[in-house]
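With one protein chain removed, the remaining protein chains of the complex are shown where they sit.
Right, chain A next:
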Amino acid sequence: MSSIELDHVSKLYANGAYGVRDVDLSIGEGEFVIFLGPSGCGKSTTLRMIAGLEGISSGDLRIGGRSVNNVPPRDRNIAVVFQSYALYPHMSVRDNMGFGLKMRGVGKAVIDEKIREAAGLLGLTPYLDRKPAALSGGQRQRVALGRAIVRDPVAFLLDEPLSNLDAQLRAEMRLELVKLHRRLGRTIVHVTHDQVEAMTMGDRICIMREGSMIQVGKPLEVYANPVDTFVARFLATPPMNLIPARLEGRGDGLAVIGDGLDVPVPDMHRTAYAPVAGREVIFGLRPEDLHETPQPGCARIDVTVVAMEALGVENILVGQIGGAGGKPVEIAARLSRHFTAPVGASVPLYLDARPMHLFDPETTRAFPRPALRIVKS
């Protein structure tokens, strides 16, 4: 049994500040869960509480159905891979990997066999007698993983294990970790502030801010249905465009009216947003929902180009809309790599409002509407 349940778990520090506040989460056996959030949001603290390295101020933490609030880390049978790798510098790779088994009194022959297996799995066989100092960053990261694997723990807790790797190695290791999860079938809790890792690796994302878990769900569901402007902006780069506007009735329907913005609300959202009519709102739309060519059902907006970022596979247009009635609003559009425009030019963009969001400017919470589903192609 390797389920992990956090039952209204909090971490209150001596100075009265909450590190983690009332986290209520159930992680299923074999699930790959991502804790995502900015620095200082409490994700690593939550991970350390699961590992037993940090005390729990209130709530109950259960692993495999057993309450472990007062169980020391060594008796939880959980492996942690740290951001810094935390390899024992005075030990060889072999000794690093075998340390956990040695601590548990496992026989030398069994330890050797498990190290051999894990080293083979991670491509570490040629480096078993080296010290950590003689390894590259990627190899050290693998040793840290290997040290966790050999113990055959009930769950793996990964604390930003890829953040010290260069971009290419990070992409490779991302894939390796996903494969490893499939092969081992163990529960994995992976802490990261990288949206790409969050979107691509986990079964579920748990987004944290200021110690609280503000949204939990499948990556694409969270992406398509953020609960507030923080999640809307945090989950992607460039983030969701958020434009101050007003929702007004227009004939039988509704329209989002703002400075340089006049977008009819699609029929699919009309009923849901009808109660908000007449209120100030924040109109949210992802950069990929803006197009350079007219498309059926799309509203036109005129954008003054501030910058064009050519990424090879696509071009990101950063521009401004409005400005007549006050400060212009900066927006981003994810466009075709063939589209270019000079800085300062005014270009028409076509806005697909079907995946639109409306947020309450006072609470930043999303006004409820039927959830959208994005199907993985």
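Keep in mind that, in the parts below, a contact is a pair of C-beta atoms (placed from the backbone, for glycine too) under 8 Å apart; a residue touches a chain by one contact, two chains touch by 3 or more; residues count from 1.
FYI, contacts and distances are computed from a predicted model.
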Remark   = In UniProt, out of "Ion-translocating oxidoreductase complex subunit E", "Maltose/maltodextrin transport system permease protein MalG", "Aminomethyltransferase" or "Heme exporter protein C", the chain dropped from the view is recorded as "Maltose/maltodextrin transport system permease protein MalG"
Query = Which one touches the absent chain: A:R140, A:R170 or A:R209?
reply = A:R140
Task = With the full complex in mind, choose from A:G16, A:G65 or A:P89 the residue touching the hidden chain.
result = A:P89
Ask   = For the chain left off this view, which of A:G16, A:P72 or A:G312 is in contact with it?
value = A:P72
Remark   = From A:K43, A:R151 or A:H269, the answer for touching the chain not displayed is A:R151
Request  = In the full complex, which bits of chain A touch the chain not displayed? Write them out.
outcome  = 48, 51-53, 72-74, 76, 78-80, 82-90, 99-100, 103-104, 131-135, 137, 140, 147, 151, 164
